[in-house]
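Left out: one protein chain. Kept in place: all the others.
For reference, chains read A and B in written order, and residue numbers begin at 1 within each chain.
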Amino acid sequence: MPAPLDGHDLNPLLQDPGLVIHPPMLYMGYVGMSVAFAFAIAALITGRLDSAWSRWSRPWTVIAWSFLTLGIGLGSWWAYYELGWGGWWFWDPVENASLMPWLVSTALIHSLMVTEKRGGFKAWTVLLAIAAFSLSLLGTFLVRSGVLTSVHAFASDPTRGVFVLCFLAVVVGSSLTLFAWRAPQVTLGGSMGLLSRETFLLLNSVLLSVATAAVLLGTLYPLVIDALNLGKLSVGPPYFNLVFAPLMVPLLFILIPGTVAKWRSASLPDMVNHLKWIAIFSVVLGACLPFLLGEWSIGAFIGWTLGLWVGLGTLQHIFERALKPGRIGGSFWGMQFAHLGLAIVVMGVTGVKSFEVEKDVKMSVGDEVTIAPYVFKLNDITEVTGPNYKAFQAQIDVVKSGEIIEQLKPEKRRYLSSAMPMTEAAISTNLWRDLYVSLGDPLPGDLHQWSMRVYYKPFVPWLWVGVLIMVLGGVLAAFDRRYRRVSSSGPLQTVAQAVSSLNAQAPSLKDQFFSDQVGNSAHNLSTVQDQNPDITSEHNSSLNENSSPNLNSSGAH
Amino acid sequence: MKKFLIPLVLFGVLVLFLAVGLKRDPHEIPSPLINKAAPDFSLQTLTGTAPFSPQDLKGKVWMLNVWATWCVSCREEHPVLVAFSKQIGVPIVGLSYKEIQPQDDPEKKLSPEALLKLARSRGSVWLERHGNPYTLSVMDLDGRVGIDYGVYGVPETYIIDKNGVIRYKQIGPVTPQTLSETIIPIIKGLENS
Partner (left out) sequence: MSPLFLIQKLKINGVQNFLWASVLLLLALGTCSTSSLAKEAEPLASDEVVEARLVHIAEELRCLVCQNESLSSSRADLAEDLRAQVREQIIKGKTDQEIKDYLVERYGDFVLYRPAVKPMTWLLWFGPFACLLIALGVLLIAIKRRNEKIQVKEFTSDQSHDVGQWVHMQEQKADQFINATETHTKKLKD
């Protein structure tokens, strides 16, 4: 068969700027994970899992994480406005392949905090670094080899699959072997109470890792069952939604206590006292909002409460910090923005899932559809010609309180080279809701009717805004001043580091010999610092934030 | 410290499964009807006047081949089937699956009789041109019988034994290789039992 004169054209679904930028962002994320991986492997090989390693892994991981967040967000946003059914996440194997490194790298960022601050759980952090990169490679394999059916399986080639699998086996296999060999020799770091910031951060690790394992299990289960000759089954959105959401609930809950808990040993009464108003507000608002916005459901209640809990808790934290003297670093802003962004995403997801309205109608010119308080009026359907397509375009007036607020023009396109029909939905958007109209097919009969789908989607824009805020948080954290300072060690800092590691490693010794003297001089210094915030802010922050190196880095443990 | 070997072991198991998975086709859906009774039906045939039902072939080993004139892969498979029908004495019943497509009658104006007539004439012309391996062909215009048989693509072929039990389903076109390696041995086995 001769090729068409203009060639086969790019798949119409891909002819979109939103789609062009989504893969490069994802790839920056996947490849960025190799930095943390390289640091981890180097540290394992040399046996030097010290503060330098944990300190410098973090900004690189955060940068990769930011790109991954942006890439996933863009993919979801594109699917939402382009595919015409208003959905944005389908638990497709390739979507899962991008979500898993994201979950693990989030856990890694938080675990690195524990390692950096208290020198603890190094082996676990290293394992997370290896896992993040391994999952990136696994994702490549799953998408390109053809072992799983996926919308993204554009060029499945089992031969290429063999090569990628070998590559995966060698890279990950050798790194895990190295891990098994070196991990037993890793130092322990400081002790931590059962209720402490470290424990909260590690709970974060546990929950995110179990979530990752669940997603991996669901994605690969059909393959496992088939490989065992037990038949073919499918694992789809019902499974993932049922399993993933309950794991996110405790994660969102512990987020706020985690940010206020003290290192080493936190006091439960203090924390409860600190957070009680936020808790009450969140629960009350979370219970009332579903009534006001639509139908009450337990899912809406939990979602709103948790979103408000994280959001209000973050705002409270920012407010409290702003009242204290001293410069606020990029790390702090990064953390707050990332958490705030997450809260907004959670509220967006809850809002749209609980309160969206969909109407599937048949319309002829002059008809209207009402989703209170909006009325959608079909004015006309005309034929238009694009650069490589012909389309039927509907002109729809969106009316609110008698006034036309917007005109929407959904299209049903037929691309010339592929004869593939495609819906180009029209969306009216503002900060609070989307109005989404999708033109269907002409219906048989004399009434010249067309099938039309009209959606009212409240809070959907919060999804995209929330993701952008999270990415901003990542950028702010990665570019914190301490990573850009050429040299941060002066005599005071070195000594301060020594004493904090002394605190970490031998608290009872310190208590025995030095508590009063050390405590008094530290107290005197801090009093004077408080009285002179501008002079001492730099030293203050470096004293508070600097990592504690392994005291006996020259000796082996 | 043995616990640090756990990640490596788990990964090894994963790689094994992935390696096996490379050899499987995730798109293929095996039929749950294997070793179950072939669903009954009564459909008009391509040329005759009396309807056909699987009961009519009880006591014989036979094949049911799902085809359509709009199916591109069927044209690849057809010569193989024609040659096979001449060589082996097993009746091949064709199932003309959804011969009338939505674009043939967009306004839904044609009557069932008119649709059947159109499907029959199209089918006959096509078989004349490409050869006719079928003892007879039944017309499944709305695809309901196809659904009962778990048809999800065209072409597909079933081997049904003397007791009316489905013993094998071929997904996709029949090739000389599948004929010699799988289908003929199965038929021989069923005929001898």
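FYI, a contact is a pair of C-beta atoms (placed from the backbone, for glycine too) under 8 Å apart; a residue touches a chain by one contact, two chains touch by 3 or more.
Because the structure is a prediction, the values reported are computed rather than measured.
*Asks:* From the list A:Ser34, A:Thr177, A:Ser417 or A:Ser451, pick the residue that touches the absent chain.
*Replies:* Reading the full complex, the residue touching the unseen chain is A:Ser451.
*Asks:* Please identify which residue in A:Lys362, A:Lys390 or A:Arg482 touches the non-displayed chain.
*Replies:* Selected residue, touching the omitted chain: A:Lys362.
*Asks:* Touching the absent chain in the whole complex: find that residue among A:Pro12, A:Gly120, A:Gly313 or A:Gly348.
*Replies:* Only one of A:Pro12, A:Gly120, A:Gly313 or A:Gly348 touches the chain omitted from view, namely A:Gly120.
*Asks:* Extract the touching residues of chain A with respect to the undisplayed chain.
*Replies:* 85, 87, 90, 92, 120, 149-151, 188, 190-192, 194, 199, 202-203, 206-207, 209-211, 213-214, 217-218, 221, 225, 230-239, 242-243, 247, 359-363, 366-370, 377-378, 440, 451-452, 491-492, 495-496, 498-499, 502, 505-506, 508-510, 513-514, 517-518, 521-522, 524-525, 528-529, 531-532, 535-536, 539, 551-552, 554-557
*Asks:* Quickly run down the residues of chain B that touch the omitted chain.
*Replies:* With respect to the unshown chain, the touching residues of chain B are 27, 29-33, 98, 101-102, 142-144, 147-150, 152-153.
Everything below uses one rule, namely that only the chains that are shown with their structure count from here on.
*Asks:* Where the CA atoms of chain A average out and where those of chain B average out, how many Å apart are those spots?
*Replies:* Each chain's C-alpha centroid was found; their separation is 46 Å.
*Asks:* In their shared complex, at which residues does chain A touch chain B?
*Replies:* Residue positions touching the partner: 123, 127, 130-131, 134, 141, 145-149, 158, 161-162, 165, 168-169, 172-173, 176-177, 179-180, 183-184, 220, 222-224, 226-227, 231-232, 444-445.
*Asks:* Show me the residue ranges of chain B that touch chain A in the complex, using the header's touch definition.
*Replies:* Residues 1, 4-5, 7-8, 11-12, 14-15, 17-24, 26-30, 106-108 of chain B touch chain A in their complex.
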